[in-house]
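On to chain A.
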Amino acid sequence: MSVLLDLLLLSSLWVFALLTLTALPLFRGVVFFILLGLMLALVWIRLDAPDIALAEAAIGAGITGVLLLDTLGHLHHRADQESSPIRLKSSRFWVALISSLSLAGLLLWALLDTPATPTMLAEQVARALPNSGVDHPITAVLLNFRSYDTLLEIGVLVVAILVGLTLADKDSAQLSLPKLPNPLLQACLALLVPLMLMVSSYLLWAGSKQPGGAFQAGAVLAATGILLHLSGFRLTLRTSERLMRAGLLLGFSVFLLVAASALIDGQPLLTYPDHLAGILILIIELALTLSIGLILLSLFTLPHFALPEQERPK
Partner candidate 1 sequence: MMNLLPLIVLMTSFLAAMVIFMLPEQEHRLRSLVNLGAAVLKIALILLLIQYVVAGFRPELRLEVLPGLSMILRADALAMLFAGLSSMLWLFTTLYAIGYLEGSPNRSRFFGFFSLCVASTMGISLAGNLFTFFIFYELLTLSTYPLIVHRGTPESLRAGRIYLAYTLSGGAVLLIGIVAIYALAGDIEFGDLQRVAEMAPDLHPLLHLVFALLILGLGVKAALVPLHGWLPIAMVAPAPVSALLHAVAVVKAGAFGIVRVVYDVYGIDYSWQQGLLTPLAIVASITILYGSLRALQQTDIKRRLAYSTVSQVSYIILGITLFGPLGTIGGLVHLLHQGLMKVTLFFCAGNYAETLGIHKINELDGVGTRMPLTSAAFTVGAFGMIGLPPVAGFISKWYLGTGALLAGMDWVVAVLVASSLLNAAYFLPLLYRIWFKPVPDSWPHEMITRYRDTAPLLLFPALATALLSIAAGLFAGLQISPVGWAELITLREYLP
Partner candidate 2 sequence: MSSSAVIFSLAGIGLCAIGLFGFMLHTHLIRKLLAFNIMGSGVFLLLVGMAQRSGHTDPVPQALVLTGIVVAVSATALALYLIRRWLQLSGSTELPEDDRR
């Protein structure tokens, strides 16, 4: 039964993926992409990875989808006449088809050729978990065993926002979405926002023991912000550039500080003292949640802002 379900999921993944790439107009493609993201969330649950499922739904489908749709909104103004990419006479089509099929064949071969053995690493994680300060293995991996990856990953996020800031500075024309002065929506928001904030806090708190954590919590926070943004609230982002930046960088800075603090002890980078591990991780997660939320939100809102006065090029 479950195999059938899996196969169904598999085929829907492939169909949605193909539709994403071929559906006309583009808007439909993006919709299929979001659907694909949701399907993926299901798949992740089937793969016993609820953390990823949450993240995929919130970030992969949610934030990415919103970003794409937002871009499409700008596209709308232009006459975007895309013809079908599939042209059987084009050599490019055939080369692409053959090489991607060959790739699939090779990967399949690799998959079948490789014996399935339980990885040693999982056991090691399990063994080291008690010393990690958290109970949930994924959080332990993310914020303790492989916290270095996460640190750099936050760096990637910051870079993305940084580039956004750079380019936003060039925007002389303000490109803001029309406000949605819908009283019903505003009423809904009044309910929804506290709820979402609560979900976010829960996810964060749960992260130490069960699926959830800073990313998911941050994503929910960002979603809240986007909703608010769409309904016309501009928060304080606009008023204080520097404060916004501080918020954006808070998580990264805290993480960095904690990482460096180990040096005082003569320990390697990112070493948490045993007894403080849990607390330190929580602090990091708190800061990260806030920052990730702000960053993800900014990814969406940044193009809608012109830069503040003092930084405008002369």
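The candidates were selected such that all candidates are chains of the complex that A comes from, given by their letters.
Going forward, a residue touches a chain if its C-beta (ideal position, glycine included) is under 8 Å from a C-beta of that chain, and two chains touch if they have at least 3 such contacts; residues count from 1.
Predicted model only: the values in this text are computed from it and were never measured.
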Q) Of 1 or 2, which one touches chain A within the complex? A) 2
Q) Within the complex, which stretch of chain A touches candidate 2? A) 2-3, 6-7, 9-10, 13-14, 17-18, 20-21, 26, 29-30, 33, 36-37, 40, 43-44, 46-49, 51-52, 55-56, 59-60, 63-64, 67-68, 71-72, 74-75, 78, 80, 82, 85-87, 90-93, 95-97, 99-101, 103-104, 107-108, 111, 114, 116-119, 121-122, 125, 137-138, 140-142, 146, 149-150, 153, 156-157, 159-161, 163-164, 167, 170-171, 173, 215, 296, 299, 302-303
